[in-house]
Every structure is written in structure tokens, then in C-alpha cells.
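First, the structure itself, so that you have it in front of you.
Apart from one protein chain that is not included, each protein chain of the complex appears where it belongs.
Right after this comes subunit A.
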């Protein structure tokens, strides 16, 4: 398949502070002791999509990611790592690497996606419909509702984001309308012309945009070129393509009104011809064609393009690591109900304990837990639904529940860790009590301190 994959891996996301840093950018954040990016890369590999460009924000971060990829996937995948400036947005990132894109279709996937939906299926649907864009939708998570409830209002963005508004045609193949959570604050505005063309449209609020898109390269680059203000694929490019489905020419006539000199106009006109040819070469009769070729509508023929969707089955797992809450949820899911994603084989106790890990007397590691290579636990410890990384040293009488402990962490005797994330090289002295905390890399928590719902990081 002539598909090129762009993985937008991001960089040091503010939402994930203090978990991420220049050394551990978001793509390298461990999920069940594997960098989150590996989930996407392996998913792509399964679908035999091996031409991959990983886009990382920031030079230094890119070096780290590149180093890891060349170590892990050197002989398996054809991966290039490209660095883009920070804060260019998803659309800006594509713009920056546009010259690398050569294939006819581009699969753009967010590097923080943890899913088992085969990207090949999206690519195939895209080709089958000859669409301009195909977006993957997955059922909005309902299982995580209890957790998000306990987290209170801490994570509003995610909650709102679950209310993507998606308008589909009756065959649920075509995307007719899309609005993201923030736009839902206002009343919904729907173009009647689309509705007239399709007759019936179903608006769903129980679906979520999974940030996995297949684009026709020519169209994507054209739009990015014509609309320099577009920053985000999800919020600008995709809604734009959806809105302009039945009148592709608006893309050219309506857009460049702002200070444009003659030469640019000539270019955009030649582009217009090129693009309208691309847009009109559809092969399957869809509602767009029916609309265009209806008995009295011949005039509007060749002006349509198609936006399609691929809806993942509800049994599939699909989540994005875009907040701390999501990070905890995904870690728990990957060693819990979606354990097939982790790539590990679970023991009879439904947990993974590396053979080199050492457990002290009367120490119990419950189901849905993971203990990394070379970690040592002293006596009378208890671990429940948690991930513990490599080479950690954990003292006696330590309780770890619903938490993530990364690598090389030292935990003193009598500590209690609940619902927290402990980054690498952290030292917890004796009798530390943490509840719903995030501890940044290399931080030292002094003996006997108690924290609840706090962020602890080096200044």
C-alpha cells in the first residue's frame, strides 16, 4: 500500500508535567514499562505500514526519541525522525515536513494513541471510498467514567472532549458534520445543503475522534498551503474539509482574500485545476455523486469530495494519552482489561513479574500488576493494580496501590503510595504517604511527609 505514516509524537506537553521532561518527552513516557510511542509503532507494523515519519517537537526531544527508535526498531521499520519547532500545532507540524511526503495517501496518527484498531483497516476504507479524508472514530469511553468522577473537575478537557459531535450518513460511512467539545458550548449549526443532499443524518455524541486520519496527500498539502492560519488538524483542517464537502471550489475562491499579490493568484488557480481533478476522480456512487449527478444537478458535478469515517468496534480498545488522568487510566487498562496490548504474557496470578525481580518475605503482588526487571522489594510489601519499573528498590512495609512507579526509584520503609505517579530516579524516604500525587524525575521526598493531590517536582 502506498501509504506514508506520519506519527505526531509531540514533545514536552504541558498537560503532562511533571511526568515529561526534555529527557523523557511524551513519546517516551512509559506505559507498562514501554514507551507509549511503541504502541503506535507496533500497531502500524502489524498493518504492514512501515514507512513512518515520527514528528517530535523540539530538537533535543527529537534526539532522545530518535535514539530510542534506532535502538528498538532499526531493522524492523523504516522510521525517520523529524524535529519541528514547539507550538506549531498538528497542522503546522505537517506543514513543516511537507517536503518529506511523497506517497499518494498519508496516514496521520497521534503518537499518544494506545489502541488495537488496525490502521490498515482505516487505510483500506480510505482507499475504498476514494476519500479526501478518513477519520477513525471510536466509542467514547464510558468505562473510565467512575475514575474521571473521582478525579473531580481536575480534568475537564478530557470530559468535554468526549462530547465530540459527529454527523454521519445513514450508512455510517461518511462524515457530514463534526464539532468538538468546545464548540458544543454554543448551539449546533448544521448546513442545510448537506442535509438536503443526504436526506438523513445521524448526529452522535457517543463517538470520539481518535486522532487517526488518512488524508489524500495532494488535498492535505493544498489546504495547509492555502490556509496558513490553520494550526490543528482536528480543529481546523478536518472541520474545514467536512464543511466544504459539497462545494470544493470554495477552497479556492473564498480563501485567499487577504493581501495576495498577482503571482500567488496564478499559482492558486493552477492548483485549483489540479485539485479539482483529484477531487472528481471518485469511483463509487455515493451520496455525493448522487447529489452531483442528480437529474437536475449536473451543474454541480465534479465539485464534491468525500470525507469518510471508520468506526472502530466497541470491543476494541482506544485511548489517547493526553492527560495525567489518561496516563493512569491507560497504564491500568494495559495491565488490566486491555492486557493484550501490553505484549507481555501474564502469569497465573494475572500479573507480570520479571524473573530478575526479587520479592521479600510476605510481600504480595496482586493481579493486574507489573514488576520490572531487576527491581527489589523487601518484606511485607503489598502491590495492587500498579506498575513498577526497572531497578527500583522498595523497602519494607510499603503499600503501592493504583500507582505507577517508573525506573530506578528508591522507596523507603513504611511508605504508602496511592493513585500516584512516581517518575524515574525519585527517592522516597521513610514513611512517606502519597495520595493522588505526581512526583517529577529526580525529586527527593523527605521522611515522614504526607502529600495529597500535589505535584512534587524539582524547581
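Just so it is clear, contacts are C-beta pairs under 8 Å (C-beta built on N, C-alpha and C of every residue); 3 or more make two chains touch, one makes a residue touch a chain; residues count from 1.
Please note the rule applied: contacts and distances are computed from a predicted model.
Write down which listed name, "Translation initiation factor eIF2B subunit epsilon", "Protein NPGR2 isoform A", "E2 ubiquitin-protein ligase peroxin 4" or "Ig-like domain-containing protein", is the UniProt protein name of the chain that is not shown.
Missing chain, per its UniProt entry: "Translation initiation factor eIF2B subunit epsilon".
Touching the hidden chain in the complete assembly: which of A:105, A:222, A:236 or A:329 does that?
Within the whole complex, the residue contacting the unshown chain is A:236.
One chain isn't shown here. Among A:67, A:85 or A:199, which residue touches it?
A:199
Of A:191, A:410 or A:425, which residue touches the hidden chain?
A:191
Quickly run down the residues of subunit A that touch the omitted chain.
163, 165, 167, 180-193, 195-206, 227, 229-232, 235-236, 239-240, 243-244, 246-247, 250, 254-255, 257, 291, 294, 296-297, 299-300
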